[in-house]
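Note that one protein chain is taken out, while the other chains of the complex remain in position.
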Amino acid sequence: MTVPLGAYIAVSAVLFFLGAAGVLVRRNAVVILMCVELMLNASNLALVAFARRAGQLGAGSGLDQRGSVFVVFVFVIAAAEVAVGLAIILAAYRNRPTVNVDDIHEMKG
Amino acid sequence: MFDFLEPLFFALFALGIIGAGAAVVLLRRITAQALLMALTFACMAGMFLLLGAETIALFQVLIYVGAITILILFGVMFTKQEERAYGLFFQKQAPLATGLAVIVALPVVILAFSFKDPATPSARGSDLIPLATSLFTDYAFPFEVASVLLLAALVGAIVLVKRDDQ
Partner (left out) sequence: MPIGPFGIDPTIWAVLRLVIAVALTIFLVLNGALVQIFLERKIQAVMQDRVGPYHTGPFGLLQTFADAIKLLGKEDIRAKLTDAPFFLAAPAIVFSPMVASFVVLPFGPDFTGVNLNVGLLYLTTLGSMTVLGIVIAGWASNNKYSLMGGLRSAGQLISYEVPGILGLVTVVLYVGSLSMVDITNAQPGPLVNAFILPFAFLTYFIAALAETNRNPFDLPEAESELVAGFLTEYSGMRWGVFFLAEYGEVTVVSAIMATLWFGGWHGPGVDAVPLLGVIWFTLKTYFFVLLFMWIRATLPRLRIDQLMGFCWKVLIPLALVNILLTAVLILAFPDPRLPIAVANWALVALLVVGLPFTQRRRLLRFRTRTRESVGMRDARLAP
């Protein structure tokens, strides 16, 4: 008894939609950042699942890792994104002590 | 004999991912949200283990639980967190938005279930060496670009947060 590939993809899709809903609905900048991380992670699951599928089909080496390589790049992007994102939140917070994105709506310096 | 373990663990991790993910979106307690996000990431690492990608799973825990969650907690502790209603945009259209979201999401989830093949490979082996080989041969240039990106993020974050008067 094994788990079908579709189950993994479905979990990935559900998490992605949850994250997207969070980004749209929540107004706290830190929470929005968290939800973006959830979306990135959901894409990771789909990438790894499809990579294992490709490896199983025996494309070349039998253990095709191209999907997993992209996951590594997603990790890099996620780390860079959260570092810069938090720096922006903290810089904005210094100007105006709030993390609510509705209150930070004018772009004047 | 232990065949039932894989679906069992899959169900467990799926429950963890979706439950904790939903809690991150819906809860109003920021530290709880951060910790539940860490739980989502940990369950995701479990998924990667089920798929036989052990290196990726360990990186997942190392980077997401060990670093990104901590950074988020830093952000939480350095800023004043005030609870307020969900955004202005969805204030009146909440039922409509929920309906639309379900209409968009359902076909994708149903479509996803159409992949019937078993996902786990029959020949199990470590993904460490194949991963490293493709990362440092075929993808050496993107790898270098990614390292430059990280450096830029490092410098950028420091510049943004540094106070002018120092």
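Each chain gets a letter, A and B, in the order it is written, and its residues are counted from 1.
Operating definition for what follows: a contact is a pair of C-beta atoms (placed from the backbone, for glycine too) under 8 Å apart; a residue touches a chain by one contact, two chains touch by 3 or more.
Since we're looking at a predicted model, the values are computed, not measured.
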Whole complex considered, the hidden chain contacts B
May I ask which residue of B:65, B:112, B:135 or B:153 touches the chain that does not appear here?
B:65
Touching the hidden chain, out of B:40, B:55, B:79 or B:134, is B:55
Per the whole complex, from B:12, B:77, B:140 or B:159 the residue touching the absent chain is B:77
Considering the whole complex rather than only what is displayed, give the residues of chain B touching the chain that is not shown.
1-2, 31-32, 35, 38, 54-55, 58-59, 61-62, 65-67, 69-70, 73-74, 77, 126, 128
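Note that in this section only the chains that are shown with their structure count from here on.
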Chain B-touching residues of chain A, taken from the complex the two chains share:
1-15, 17-19, 21-22, 24-28, 30-31, 33-35, 37-38, 41, 44-45, 48-49, 51-53, 55-56, 61-66, 68-69, 71-73, 75-84, 86-91, 93-94, 97-100, 102
Name, in rising order, each residue of chain B that touches chain A in their complex.
3-4, 6-7, 10, 14, 17-18, 21-22, 24-25, 30, 33-34, 37, 40-41, 44, 47-48, 50-53, 55-56, 59-60, 63-64, 67-68, 71-72, 74-76, 78-82, 84, 86-90, 97, 101, 104-105, 108-109, 112-123, 125, 127, 130-131, 133-135, 138-139, 142, 146, 149-150, 152-154, 156-158, 160-161, 163
